[in-house]
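All protein chains of the complex are present and in place, except for one that has been dropped.
And then subunit A:
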């Protein structure tokens, strides 16, 4: 077997950004959020992802601004480390090794050099009990620091980060779990516990769902399962504590957040409405409705100007002063994916369930949602426990001109409702337009659906199989009395009353294979004649695939009894079979390759093979844990020219798959990695330049210049030493204002120095030194300077520049 060598499984696009509460930086320009194994830095104004902070080797579980330095951020992860980053440049400053998985992180300015993390009680990963511990971060210059000295603060806490919050100035910490609220005072080292009753009279759930503390007053706000918010006061008394109750939400409150000055309390839940309560005048409240999906987290920028809400559909909304949605950062919507992963032949976008009742078109190349197509065309009601229409199947024809969708609504009392919809691509609007709706196409649930790859002479045809024992062929017909062509049923087929499970057209569309439990029937779609039956009992057929190109004479099938069979259609006999538990069999449309995901001992292995060859092209053990049931070969925009044997199969298309936790993963080669790294480096340099007055003054020169230079030379140019004139300016700026000579004297000197540098070095790169100057403070090799007082420098620049500019003009 060929080992995987330099091919690795990566998160590339589409990871969760709503997993943890996002963080807005002090200047409100960036938004940081945990996303898979990295921390993403988004711009709050342009919605673009500026860069990823990569380094963790497992899920990132928390992001937190460092209280003592607002340009640095902590992140914690299941991999047992806490990392400190410079987020403006995307540089990893320090790694603290904790040694056990970390589930959330808290810090307060009052506790210098200490962070608080939630770790499993016994230190092992499977423990259900968690504790809050304090970690003293050792002061050391090393990049990798072991900090295994943990001191327990609270035991038996919730692993949900929303259930713990620091109180006023870090004097106490509040933690809620189940029906109990614990408050721990650091000074007195004393904790108080308050319990609620299991259930109140009206059947509401009293369980705590989230906690927030007022920044100025001693008031703890808690959210509850029945939608109530309680404001606790006097909680340093065992008995005389008191709380008031606010009730607007009708389902569980999922997030609570006080604004920085404590004047407002924000709350959100499944209603998708952001509620703003006036603190101490709670009868006055403001609403921001129609946010699209259930709110999972709320965060407020340190200056209180921006709010941001995470939503369950993998979206972050940025809101200006609770009235206007200013930006929406939409990730891959990963609710309950019911459709297969499909690639739109036209846009090459990944298509799957998006918002409720929608199909999303997600560009994998750009890691961006292109658009949502409303399939159900009904208002979605944001309430738990309601049965609503869902898209369960979708299929494109080969050219991408037709899209077939199946939507279902299952209600406990009533019968199953199924609609089959056919959509035609409209060239003018560049989107799909509903052509035909077939309500109740079958009497039971549709199990599979596929288009015939229509060649010129043939009409387009769709075959659907259903639990009712029939498979139906649908054809586009033009009835005399209607305006346009529409779809109608052409043929209904059965086989001994068995239930059809899969269907598949051969590559040239001359054969249709339909599996009826253990039997594969092969039909001619032109004459609807049953050509042959193939069977390999025991075990019902799970997947069917025709070979492509040179292997088109083969039909492959997997059975529920761990068998992969390959039939030769010329001889109508079994060519080969092998015993493996295949959860998903997939054919690459652009090559003969087939991919089989194999479930073994809780993990999934991948085999890539050609039906005609006995040896797999590629195998990868333990691609991920759990079974893989959805995957797709996405064609590449640009073909790779790798000639290594084990990576050739990735040349034409890329394999993406969804893990059981709905993470979208893919495979990359080393060459691809390197190329990506190089391009992302450049991106960082372009975007991370701070928007200082210096930049405004001189930025446009730089842009003009950069257009004339190739990227390589500009990279090298940045490393050249600073010209003499800039040192003078630096000196001028660093000297305290009161020891400087008179401004009139300085002004002429300053202007002169500028004039010289501009005239002398117009064709050179000297103007860039101002922004570059700032860059060097932050860059990696001058880390010590950066750690001492990175913002002092900037502060001086900002204080003096307007003054100087006014002198100059």
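Keep this in mind: contacts are C-beta pairs under 8 Å (C-beta built on N, C-alpha and C of every residue); 3 or more make two chains touch, one makes a residue touch a chain; residues count from 1.
The rule is simple: contacts and distances are computed from a predicted model.
Note on the omitted subunit: UniProt lists it as "Anaphase-promoting complex subunit 4 WD40 domain-containing protein", one of the names in "Cell cycle checkpoint protein RAD1", "Urease accessory protein D isoform X4", "MICOS complex subunit MIC60" or "Anaphase-promoting complex subunit 4 WD40 domain-containing protein".
Which of A:8, A:70, A:148 or A:250 touches the hidden chain is settled by the complete complex: it is A:250.
Checked against the full complex, the candidates A:66, A:233 or A:561 give a single residue touching the omitted chain, namely A:233. Contact with the chain not shown here comes from a single listed residue; of A:27, A:47 or A:218, that residue is A:218.
In the complete assembly, the contact with the undisplayed chain comes from A:280, out of A:26, A:68, A:143 or A:280.
Subunit A meets the missing chain through residues 168, 171, 216-219, 233-237, 239-245, 250, 280-283.
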